[in-house]
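One protein chain is absent from this view; the other protein chains keep their places.
Naming follows writing order (A and B), and every chain is counted from residue 1.
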Amino acid sequence: MSELPQRQTDIGPPHYSKFLPPVIKENYGKWKYHEILSAGVMVHVAESGAKIWSVRVASPRLVSTDFIRDICEIADKYCDGHLRFTTRHNVEFLVSDESKVEPLVNELKEKGYMIGGIGDRISNVVHTQGWVHCHSAATDASGLVKALMDELHEYFHTKELPAKVRLAVACCVNMCGAVHCSDIALVGVHKTPPRIEHDKVKNLCEIPSTVASCPTSAISPDPAKKSVKIKLEKCMYCGNCYSVCPAMPIADPKNDGVAIVVGGKVSNLRSNPMFSKLAVPWLPNNPPRWPEVVDAVKTILNAYIEGARKHERLGEWVERIGWEKFFKVTGLPFKMQHIDDFTFARETWRMAATFKW
Amino acid sequence: MSQKHETPLLDELEKGAFPSFVKEIKRAAEHSEYAQDLLGQLELSYKEKVTHWKHGGIVGVRGYGAGVIGRYSDVPDKFPGVAHFHTVRVNQPAGFFYTTDALREICDIWDKYGSRLTNMHGSTGDIILLGTKTENLEPVFAELSSRGWDLGGSGSAVRTPSCCVGPARCEWSCYDTLELTYQITQRFQDELHRPMFPYKFKFKMAGCAVDCIASIARADMSIIGTWKGNIQIDQEEVRNYAKNGMDIQAEIVDMCPTGCMSWDGNELKINDEDCNRCMHCIAKMTKALRQGEEKGATILLGSKAPIVTGALMSWVIVPFIKLEPPYEELFDLVERIWEFWDEHGKNRERVGELIERMGFPVFLKETGLEPHPAMVKEPRRDPFFFWSEEDIEK
Partner (left out) sequence: MEKEELKKIIYELVEKSMGKKKLKQSDILKKVSKDHGVDKQEVKAALRELLDSGQLIFTYFGGSYVEIPPKE
């Protein structure tokens, strides 16, 4: 192997200014307004009158270096070699010459890129690694996203919604990504307690930290076995013990599945940021297309489109009509699992005599 | 090279309109043994409905305790190409801007030493180089760092800070999110690369209350831009919005959460005293309304996902701070917060959970922050509060 270059430590990332297009450098912090020109094109106008066009395309997020080289080639042709990614993993081509916008859009369409995601639409789905790379995944993430977006893609590139709908997928309750504050989110869940591999516990795990990891105090030491034991009725299947003790696997192919939570948002527009709340406690893991999950999401989305006022996010719509109405209009069954019995439970119980029939 | 494993279930996900990750893995597999066996193992997961990755592991680059996620297959005999499949987290440039040359440089390194698969980007913001073997980690790091790239955070460390597009391409950014992200990252390189905390610590910089980086939901410290002073109105542009079909009464005035606006068909009035700066009107009438002139940020602390005592959103600890280089006031505050956490935090306890356990007043006292009504939605309901020595008459 050829000689390696000298490594450096603690240099941090390159300074962003190295990568900014000239028009951005010149107008940094001096933008005046922007306009959305189509589902995937917007223009920002500076105080100086200078303009930059952004053309946004969908990405599966898990991309090959070939994909990156392809978009680089396009950015060289139309954007003087400048592009960026959004916080939701879309690709944005940054064009400073108006005459290049249309040819860029045409070439992207020709090559099969999906242009869109701007405005009151569904943007790229924020998601986690799933079975592609995670040890604690209760479901796949990329596959769920693909199955979902194949059905909902019109809301990415064409159709408008009452407001933005942020979708997210987390493959377990660790919820890497902002799943707990998304309009509609899918979460991989377990339904059965971890199994204790007693012979491995003594080598792989620290008993005190394993005991301490349990949020419901279901785990206690088992000195006879030099291991731990679980009070099964107390276990809520969070898998936190497995994170600190690999000898307590919790994956269970027959019982792992997908929960749907809805109504979260992070922006402060109109209403305060909101957590997502449970809509469907469990649906089966049914790869490769998870039809039950996709159907339930479509049901929720359609009810929202039907009932929401313009600019109302999904959570705002539900707050206005009431959760009791949400279950009525979506037809989703309300189950025992919907009633909170964990940390913040009491705040969620109805302490009033007012509700809708 | 031709495909090594049959993948009937994954093949199904090559169909359909949305861009396919399976297609991407297959493209990488044309030149990569890793990607070949990733396809095989993933197909097995699809068949058996279970993950085939083993837990944890001890890998990294010399001297660092962060930036590499160890991953091993639990079926290495079937899929030797992914027996090791470690992830390298590369710290992204603030705002996710690139030149094509920079991206190609990373691709070249990854084609040589890794799976040819990436996430652009990971949830926290890093460039994720997905899958290589242990002996390639040092070479990848040498190639990257000699060209000016460094690793991001993982484990009980500062996680790679990230931000919205900020003043680079947004008129609403109330402070320079990119520069602050860069400066925080540089200032805390040691804390980022050599885990020294009870658990992870995330910074996210959002230029305004729209919070495109989701800082309030997923950063231990959420820095959200805001302003003081009156919203600036261009009445002519307001009338243009009305002319072009916007129902200003219904879409703007009636949706204002504080009811501080009125519209008589000709002039929009805002009672700025009552405005809570939610950004709805500004976001919907980008040409007509602009934020007040005194810009700064609100600092919020403590958000996290539900593991393990339930999800938290960040709450206000500093109602307003001017954020300009060299940011010393902010850095001092961060260090005081970390001292508090280091002193009292249990293993795997996030700073938000610690403050919940010990009490917000204790946190304020120990970090020297003054109580302010903006920190709470409402004062306490119960009569059980503490006094200190100096409040007691002897």
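FYI, a residue touches a chain if its C-beta (ideal position, glycine included) is under 8 Å from a C-beta of that chain, and two chains touch if they have at least 3 such contacts.
Every value quoted in this text rests on a predicted model; they were computed, and no experiment measured them.
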item	value
Contact residue for the chain not shown (choose from B:Ala28, B:Cys107 or B:Ala157)	B:Ala157
Option from B:Tyr113, B:Tyr199 or B:Trp227 whose C-beta touches the chain left out	B:Tyr199
Touch criterion as defined above, residue of A:Thr86, A:Ser142 or A:Ser213 at the omitted chain	A:Ser213
Given A:Val41, A:Leu186, A:Val201 or A:Val244, the one touching the chain that is not displayed	A:Val244
Residues of chain A in contact with the chain not shown	206, 208-209, 213, 243-246
Contacts of chain B with the absent chain, listed as residue ranges	56-58, 60, 62-66, 70, 154-157, 194-199, 342, 347-348
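Everything below uses one rule, namely that only the chains that are shown with their structure count from here on.
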item	value
Complex contacts: residues of chain B adjacent to chain A	9-10, 12-13, 15-25, 27-28, 35, 38, 42, 45-46, 48-56, 61, 63-64, 71, 85, 87, 91-104, 106-107, 110-111, 116-121, 123-124, 130-131, 138-139, 141-143, 145-150, 162, 164-165, 167-171, 173, 176, 178, 182, 185-186, 189-190, 193, 209-218, 250-251, 255-257, 277-280, 283-284, 286-287, 305-311, 313, 346-348
List of chain A residues in touch with chain B within their complex	1, 4-16, 18-20, 24, 28-29, 31-35, 44, 52, 54, 58-69, 72-73, 75-76, 81-87, 89, 91, 94, 113-114, 126, 128-137, 140, 142-143, 145-147, 149-150, 153, 156, 170, 173-181, 209, 212-213, 215, 238, 240, 242-244, 246, 251, 253-254, 256, 264, 266-271, 273, 275, 285, 287-289, 310-311, 342-344
